[in-house]
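Here it is, the structure in full.
With one protein chain held back, the other chains of the complex are shown just where they sit.
And then chain A:
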Amino acid sequence: MKVLVAVKRVVDYNVKVRVKSDGSGIDTAGVKMSMNPFDEIAVEEAVRLKEKGAATEIVAVSCGVAACGETLRTAMAIGADRGVLVESEAELQPLAVAKLLKAVVEKEGAQLVILGKQAIDDDSNQTGQMLAALLGWSQATFASKVELDGTQAKVTREVDGGLETIAVKLPAVITTDLRLNEPRYVTLPNIMKAKKKPIDTLKPEELGVDVSPRLKTLKVAEPPKRGAGVKVPDVGTLVDRLKTEAKVI
């Protein structure tokens, strides 16, 4: 079974982002970028499926600017066999990415697609669900455990209030939650090997997909600042302030 993994290049999760003063967006110039953490978990899961013999080939796909090629190299250093870069300078929103991925899935004949549950930049949590819808496939979102058995996948999902296990028919789309696995560190030899693995570059036009954004961002602003707090010297003062000043207990 061929597995497709979608990976996104995002501002590194440790970076404290800055809003541009003209309100047009986030300042990403010179900021460290890396693979979306949930996507690392997705790649790791695909590699584990291959190591168990359940997957035959892993294709990593990324949509965006040419620099997304680096993200694909990281995926290949973790263990993906090859990469597909859908190159576009345009702002790609989840619906457009889902359409691009659908075209790549059909071109590649993949049976399983694994994505992160959300990207830490736009925090949308949409692409996997949208892809499943467009393909007419089943979906298993927020996965914390995946077991493939022949024609179906048994997936444990993290839901509000606990866990839920569902059985989905293959082909299917799975999105990863944090606790699905611990992604492995990439080793230097594997980084070197990844440089030799092939990357195909495609354009949205070749795939026949219109990527024009559907949502218009009017403005990006800093969130309201909280008023400066106080440090209290001891527990007694704290409890007293909560009772008499904040009146919350």
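The working rule: contacts are C-beta pairs under 8 Å (C-beta built on N, C-alpha and C of every residue); 3 or more make two chains touch, one makes a residue touch a chain; residues count from 1.
To be clear about the criterion, contacts and distances are computed from a predicted model.
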- Task: Tell me the UniProt name of the left-out chain, picking from "Cytochrome C", "NADPH-dependent glutamate synthase", "tRNA 2-thiouridine synthesizing protein E" or "Electron transfer flavoprotein subunit alpha".
- Result: "Electron transfer flavoprotein subunit alpha"
- Message: Suppose we count only contacts with the excluded chain; which residues of chain A make the list?
- Response: 11, 13, 16-17, 19, 26, 93-95, 98, 117-118, 120-134, 137-142, 144, 154, 157-169, 177-179, 213-223, 226-227, 229-232, 234-236, 238-239, 241-242, 246, 248-249
